[in-house]
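Here the complex is missing a single protein chain, while all its other protein chains stay put.
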Amino acid sequence: MHLTRELIKIMNNLLKIKNLCLNIKSNSDEEILKNISFEIKKSEVVSLIGESGSGKSLTALSIIRLLEKSCKIKKGEIIFSGKNILRIEEKEMRMIRKKDISMIFQEPMRSLNPVMSIRDQLKESYMDYNSKDINQEIIKNLISVGIKDADRVINLYPHQLSGGMKQRVMIAMAIACKPKLLIADEPTTSLDVTIQKQVLDLLIELKERLNMAILFITHDLSVASQISDKIIVMKSGEIIESNPSNIFFQNPENLYSQSLLESSSYKRKLKKNINSESSDVLDVKNLKVFFKEKNSILSRNFSYIKAVDDVSFKIKPGSTHAIVGESGSGKTTIAKAIMGLSHVTSGNIKICNKNVLTMNGLEKRNFRKNYQMIFQDPFSSLNPRMRVGAIIKEGLCFLRPELDTKDVDKILYEIIKNVGLDESSLGKYPHQFSGGQRQRIAIARVLVLNPKLLICDEPTSSLDVTVQKQVLDLLMEIQDKTNISYLFISHDIKLISNISDTISVMHKGKMVESGITSDIINNTANDYTRNLLQSVPQIKK
Amino acid sequence: MFTFLLTDIFFYMIVISIILYVNYVRKTPDIRETWSYVFRNKTGIISSVVLFFFISTALLDSIHFKEKLYDTEADKYVYTSEIKSLLDIILLPIHKNSEKSYSSPFSSHLYSKETVKFTNNKDKRIYPDLLYKGNHNKYSDDNAYNIFITGSISIIKILVLSFFIYIIIFRREIFKNNSFLDPLIRNKVFFTSLFSMSLITILLYDLGSQYYILGTDKVGEDVLYKSIKSIRTGILIGTLTTIVMLPFAIFLGIFAGYIGGIVDDFIQYIYTTLNSIPSVLLIASAILMLQVYMANNPLEFENIYERADLRLFFLCMILGLTSWTGLCRLLRGESMKLREVEYVQASQTFGLNKFSIIIRHIVPNIMHIVIITVVLDFSALVLAEAVLSYVNIGVDPTTYSWGNMINAARLEMSREPVVWWSLFSAFLFMFVLVLFANLFSDVVRDAFDPRANKNYE
Partner (left out) sequence: MIKYIFKRIIYAIPILIGVNLLTFTLFFVVNSPDEVARLHLGNKRVTQEQITSWNEERGYNNPLFYNSSESGLNSFKETIFYEKSFKLFLFDFGMSDSGRDIKYDIKERMWPSLAIALPSLLVGLFINITFALFFVFFRSTKVDYLGVIFCVALMSISSLFYIIGGQYLISKLLHLVPISGYEHGYESIKFLILPVVISVIYGIGSGTRWYRSLFLEEIEKDYVRTAKSKGLSESAVLFNHVFKNALIPILTGVVVILPLLFLGSLIVESFFGIPGLGSYTIDAIQSQDFAIVRAMVFLGTILYILGLVLTDISYTLVDPRVRLK
């Protein structure tokens, strides 16, 4: 009996990784993967969860043997179809890549060859791509991944397709030879939430139809819970936990897994009531921002892109207003227009009852400290050549010239502690800090000015989930203390619904709905919003 | 009495600014990291040692003075009009006198036969002996043996010197605690290259005092001496040009990229126009202008050395004026990208004016492109000088330069038998300098380019 069970287990195992250890050759010989071991059964969906730097992508690349030359596998085995594929010849491995194991990647725009047509790129995935029926094969394949006008699409080039369609093409390439294992490295991370749902549904359907196993790599637990049979959590190159899905989501064993699960939905702590009588901090009326776009570098025609088309909303002191929308909806343009970083075609923007569009000169300079902004990418929002202290005091010294050096230093010391960093940080450079710490520095930079309005443009989107929680806690704490108003811009509806008081939904430049958050989330009348809300993956228990 | 030639002044200005830059780098940890990559890489170490020797030669050759001689007629000390450099003093044993005409390397006689009268009134056509070197062997009459002894003594000299330096100086505390110098000193490659270069220098010096190692040229001057003196010209052209080029390229490039609009159109107009004119024409006109000016004002330029120096200086200026467009274009592209980067936008939200943003945020973040380009252009300029001298719009014919040597020697190739050593020497020296400059610039580029794969061996 025991033997048969073992035999069944071995027969069911598609892929088995044993004690994989990986090093990177660099200035310091680091061990990146430490003794990674797990199994994938036939037709099983295994999700590899981890934050950035956990080693999940490297594990995937090790399986398909596409690591960079600087990575050296120190020891370990990967058994696939009875063979240790770490030891076979490259030629044999290529056959495996073609027929048995396929991979899709995160950024579909960069992962497709920009100068080859879709047909040519798909052709390469097939075994005998010179056969006469190859065109038909390709069209059938594209239809099966949900591209309905396949005969038109095969003649197009990647830049002519949308993000979702590009990812479908990638999937079509991957399943061309009906692989036994599909490795998906964060395939939906850069897609809009509605498209994400479609792609996930597609993957589930393909798994059923082709009896394919999937190794799904992601940092998003809710996405993983939609499709996985087994969850493996990685941290700093090690496997922290490995459990079937239902067991994991009911009751994660490990503390780290628990914190991951908690952080996946942020819950705001107590909040003060907003005084609805006080005057608006921000009043935007009929804002329009149109851009002229040349059709190509050679023609002389212009067409208008209506980035922001007649948008109006108000924010009260101490409250958080969120603007939610998919990419290209115009939300960042609104932020830039308010801050004066983009031109405004028409409309009114009043901050604390003063019209900032008509202000100029000294008045504007003195007024700027009342409204500030923090940006999305913590890596490019700080000048790599300036020390942290200089970065933080740049705005302060310019907008409050009456302060002398001692006062400035005092303020600096205070603010760096308020954002949760050590005093010694002031003398260091940005690259010595992590993403979350850099975002704190960016917050410190604007906080020294005591603004009444802070625009947060996707401040946590590039951060790991546990770090997101810390940054959001900081922002909420600041709001409680100083009664500052936030204009929070994001594509993450789940997050918004937990932290904002009022919300506006943007779609292609137009504001489709606006109102109190709870009303909209629970009782929306708008189709677009409803579709958006339904596409958001919730954790299935 | 010290004389300051125009080019000397600017050369030392550059040296001083490099020292200031080194000081700045020491205080800025991330740039220090980048530079230490350069000096830890094998190729970087070897090429910087070689370049150091070349640059020191140029530096020594840039300290000029006029000798004080006792004029018996006027019964007082007067200054000669001949301007000498510190290098000349050091190389005195090599360069004391000149022969009559050609002689081949390591030879003891002239290259062509001459009719010599003998005491018994018989005229013979023989190879006349060399007068000053080549047959004054120091250690032995047998040439080969003599060379061997001289060479061995040089090696011993260097071994003793390096032993002394290593034990006495490098073991001292100041070097041990310095995080930058200590690994460098322990580095085998550094020591080997330093040792080899010193050995070559001493060998050239010792053997060069006894033989014409690379022969003599048409007027009998030691070719080795000429080649060494030409180092200064080559290095000056490579470095002085950047003084003119950098301000134009940086200001115009950044303004065009960051400010955009009409300013951008105007600057693009300027560099398109400048690029359309063949640089040969621009340089030729500028040199001609200078010549006409000098011909019309003969009193201002009495000293031939100063005249030649002014022409060299002018050549560097005009080369700078014609070569800023490449870097300008690169900086324009980079500034346009930086305009949209988020930390620049953050400063814009503070309301900082364009100029402050440029100085504080744009300039420090384009410096890596500037450094890479400056080092890359150096070798191109050294090679260009040779070509320009051939077309007679390079340096003054009296200046020591490899271009002039090649130009003069070109005709010698058609002689029977061929006189090859002048040409060979000029090409050899130029090749060594340019090769190691290229290798150095490669390492610098790898270090400063944020995307490059760094080779940490």
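Letters A and B name the chains as they come in the text, with residue numbers starting at 1 for each one.
Simple rule for what comes next: a contact is a pair of C-beta atoms (placed from the backbone, for glycine too) under 8 Å apart; a residue touches a chain by one contact, two chains touch by 3 or more.
In this text, all values refer to a predicted model and were calculated from it rather than measured experimentally.
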| item | value |
| --- | --- |
| Displayed chains contacting the withheld chain | A, B |
| Residue touching the undisplayed chain, where the options are B:281, B:304 or B:359 | B:281 |
| Among A:78, A:173 or A:356, the residue in touch with the chain that has been omitted | A:173 |
| Missing-chain contacts mapped onto subunit B | 269, 272-278, 280-282, 284-286, 288-289, 292, 379, 383, 386-387, 390-392, 406, 410, 413, 423, 427, 430-431, 434-435, 437-439, 442, 451 |
| Contacts of subunit A with the absent chain, listed as residue ranges | 64, 66, 69, 94-99, 102-103, 105, 107, 110-116, 124-125, 157, 159, 170, 173, 295-301 |
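Here is the rule we use: only the chains that are shown with their structure count from here on.
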| item | value |
| --- | --- |
| Whole-Å gap between the CA centroids of subunit A and subunit B | 53 |
| Touching residues (chain side subunit A, partner subunit B) in the complex | 25-27, 70, 339-341, 364-365, 368, 372-373, 375-377, 380-386, 391, 394-395, 398-399, 429, 431, 442, 445 |
| Complex interface listing, subunit B residues touching subunit A | 29-30, 341-343, 345-352, 360-361, 364-365, 453, 456 |
